[in-house]
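Just below is one structure, and these are the notes that go with it.
Showing chain A:
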Amino acid sequence: MVPFIACLLLFLLGLYAIVLKRNIIKIIIGFSLMEYAVNLLFAFIGFKQGAIAPIITRLGMTQDFVDPLPQALVLTSIVIGLATTALMLAFAMRIYEKYHTFDITEIRRLRG
Partner candidate 1 sequence: MSAFLAAAILVPIVVGSLLVLFRRLPRAARNTIAVLASATTLVLVVMLWFRAGSGSHALWQMGILRVLPSPLMVVDGVGLLLASVFAFVWLLATLYSTSYLKDHEFQDDYFGFLLVMLGAIVGLCFARNLLAMYLFWELAGIATWRLVAFYRSEKEIAAAQKALLITFAGSVLMLIGFAFVFVQHQTFSPGQLTGPTISPWAMFLILLGILTKSASVPMHIWVPDAQSAAPLSVGALLSGVVEKAGLIVYVRLFILSPIVLPDWWPLLIGGVGVVSSLLAAGGALQARDYKRVLAYSTISQLGYIFIGFAFVSSFGLAAGLAYIVAHCLAKAGLFMAMGVVERSTGQHRLAELSGLAKSMPVTAAATAVLMLSVIGFPPFLGFWAKLYVILAAVRGNLVIAIGALIAAVMTALYMIRLYRIFLGEPRPGVVGRESGLMTAIVVLLAAATVALGVILPFLGRFLEATTGVAGV
Partner candidate 2 sequence: MSRGMTVIVQSVTRLVAGMLFLFGCYIVLHGHLTPGGGFAGGVLIAAAFILVSLAFGSVENVEQHRYTFSSVFESLGGLGFLAIGLAGYLAGHQFLSNLWPKVGEPLTLFSAGTIPLANIAIAMKVGAGLFAIFLALGASRFVMKD
């Protein structure tokens, strides 16, 4: 229970950064934090008390493994997180070149 709550707290922290921070880099950091939170949640969901990592080292032995499926999912989702972070950073960099600021309140050339 407690690890799940910690993950959700991290999720909310990330959301806090996205909603309330005005600096673009901070917003991107918020996304990374949310991403970590969900990944960690997945990993926690698959954890089994007293089991070992799902890698077979010797044939013919029955061992108690943790759930490998969430790990596979997290692997994918980490990459997706990296990809979105990279794209956001590219946006941030280019926006800085155009506006010379990271403050989203000053980046308002568009109406609405």
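On the choice of candidates, all candidates are chains of the complex that A comes from, given by their letters.
As a working rule, contacts are C-beta pairs under 8 Å (C-beta built on N, C-alpha and C of every residue); 3 or more make two chains touch, one makes a residue touch a chain; residues count from 1.
On a predicted model such as this, the values are computed, not experimentally measured, just so you know.
Looking at chain A, find the partner in this complex that touches it; the options are 1 or 2.
Here, the candidate touching chain A is 2.
Help me check something: in the complex, which residues belonging to chain A touch candidate 2?
Of all residues in chain A, those touching candidate 2 are 53, 55-57, 59, 75, 79, 82, 86, 89-90, 93.
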